[in-house]
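In this view, the complex is presented without one of its protein chains, the others remaining in place.
Take a look at chain A:
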Amino acid sequence: MTLLEIRDLRVTFGRRRDPFVAVDGVSLSVGAEETLGLVGESGSGKTTVARCVAGLQRPDAGTVTFEGRPLERVGRRPAELQRAVQMVFQDPRSSLNPRMNVASIIGEAWRTHPSAAPSGDRTAALHALLADVGLDPDVATRRPGDLSGGQCQRVSIARALAVRPRLLVCDEAVSALDVSVQAQILRLLVDLRRTHHLAMLFISHDLGVVHQIADRVAVMRRGEVVEEGPASDVLGAPQHEYTRALLDAALDLDDAGSVTA
């Protein structure tokens, strides 16, 4: 069953007479509980696609629907659709309010979406939510500045989960983390995907990470999807020359010494 459907999406920036076409006729879909990996280099348009899905960017043309219902800009979205699609950003520190403690950050999400707020004991619900993302209850009273990068990213994920979403849009969600912490957050996302029946649009420049967690992969270049298919096909036996070029440039631990003059 298709959860998210993107059809002929087009986004331009700048002057009307000479626009920069950031997204040029992109069509993609994400099924329920499916993870779609979106890869490409900077300027490929992958983040702009994510921003359209999250309602942070208005497309010039095309449609984005969730279970057949249009996903408009975030302000015009019915509350239940706002809840259904949540985003996790690259830099966990700058996406959390430094003045609020963790309990207030989660409380704000519940205030925005009362239908997702716990009906009973809020403290117990908060502690359960923190436990879901691998954080101790005492984190509730701390502010982002007192937490490590990995802990901040767990708080961002908890904030998204607090409103019981169906689709997580992860834009380079592990890219800014230390290598040893990256593995923790990936494991967490994979576990939550299963326990919370989440679909994911997982955007990353790291082909290895995408290969690890995506069911399907779409490759973007200059605003267009050049190749799309099951992760093992696209990354294991690429058909498009650009995908091959990306894979050729990507380094692996195994081909040590491969960079020759």
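Details
Methods note: a residue touches a chain if its C-beta (ideal position, glycine included) is under 8 Å from a C-beta of that chain, and two chains touch if they have at least 3 such contacts; residues count from 1.
Convention: contacts and distances are computed from a predicted model.
The listed choices are "Phosphonate C-P lyase system protein PhnK", "ABC transporter ATP-binding protein", "RagB/SusD family nutrient uptake outer membrane protein" or "2-oxoglutarate ferredoxin oxidoreductase subunit alpha"; the UniProt protein name belonging to the chain that is not shown reads "ABC transporter ATP-binding protein".
Which of A:E5, A:E41, A:D91 or A:E224 touches the hidden chain is settled by the complete complex: it is A:E41.
Remark: the omitted chain is touched by one listed residue; of A:A61, A:A79, A:A131 or A:V190 this is A:V190. Residues of chain A that touch the chain left out of view are 41-42, 148-151, 178-184, 186-187, 190, 205-209, 211-213, 231-232, 235-236, 245-261.
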